[in-house]
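Written below as structure tokens is the structure these notes are about.
Omission of a single protein chain aside, the complex is shown with its protein chains in their original locations.
On to chain A.
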Amino acid sequence: MASIDIHGIRKSFGTFPVLHGVDLTIRDGEFIVLVGPSGCGKSTLLRMIAGLEDVTAGEIRIDGKRVNDLAPKDRDIAMVFQSYALYPHMSVADNMSYSLRLRRSTKEKIASAVGNAASKLGLDPLLERRPRALSGGQRQRVAMGRAIVRQPKAFLFDEPLSNLDARLREQMRAEIKKLHGDLRATSIYVTHDQIEAMTLADRIVAMHAGVVQQVGTPLDLYDRPANLFVAGFIGSPGMNFFEGRYVASGEGAELQLANGATLPLGKRLGIESGSVATLGIRPEHVVIADGGALEAKVDLIEPTGFGIIMHVTIHDIPMKIFTLDRAMLNPGPNVRVDLPRDKLHLFGTEGTRVD
């Protein structure tokens, strides 16, 4: 197990820049999840740590040792690919033991390592099969098994569950969490899936266009997103935004919307009166109350079983409300809502958090 230090990493493919200077320190045993929209460079960063891509500039250290110029085989890390990348001409047991055979481990050592990994992952009855005779979920397990047979310095996962169906994904997610609890291995996990990111991560790294937007615990990112990108990216359904002009008035402050209406903010912020600002509130934090301060026109109701997603319009701005109140399955044409002040997020002109 090891710590990983990433310092000022840049990457260009030809002249096309993909990563613009990434800094990240990963502690020994930590589970880091990389999230971000498609094409933001998550896989590229992961592959650079693995040694599959050259580093254009910057430095990667594993356990304090600079690895920029080390071949993948000398970095001692394991990786689970989205495609699983199982060796089709080898049995499950041979797939799992390949890395140990390359290291010329003894037969007894290989047998016990494969046996251990197989029983951890429930692969015992499948050891003699070829990958093509396995279901998607079983292949995924073999890919995991291949990673855990040796004790690498770190595990890298590139969307390992994205090819599985929802139910299996849920199950494997829990298994990965359990596995990490057992092994306590430094892990970097790339995913598109919010829930995977929130449930698995010790810390989440949110990336956008080759730049790290925020690093923090899942609840940090949920409660105090550092900028508009993170605010909109974390959470489902996504955060509602009201764009307007920040106006300080008396003791408090308010946001002036395009149509002239104002939303009270409660407290004053450290930005200039009159500047452009964005107010955000999560759908689950909007309160429906008869005496609410705002009127919302109901456009659409989406029951999810667990709760209800209401599409409404407030001051000509479309937004979503998430509620557990079954009465909202049949609301009138309008409902009254409140935006609780302690649940508001405020972002300044540049989109960075200002409250």
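Keep in mind that, in the parts below, a contact is a pair of C-beta atoms (placed from the backbone, for glycine too) under 8 Å apart; a residue touches a chain by one contact, two chains touch by 3 or more; residues count from 1.
Assume contacts and distances are computed from a predicted model.
For the chain that does not appear here, its UniProt entry gives the protein name "Carbohydrate ABC transporter permease", which is one of "Ion-translocating oxidoreductase complex subunit C", "Ferrous iron transport protein B", "Carbohydrate ABC transporter permease" or "Transketolase, N-terminal subunit".
Among A:M79, A:M319 or A:L344, only A:M79 touches the chain left out of the display. Only one residue from A:P88, A:G305 or A:G332 touches the chain missing from this view: A:P88. For the chain left out of this panel, the touching residue among A:G136, A:G252, A:P318 or A:P340 is A:G136. As for the chain not pictured, it touches chain A at residues 50-52, 71-73, 77-79, 81, 83-89, 98-99, 102-103, 130-134, 136, 139, 146, 163.
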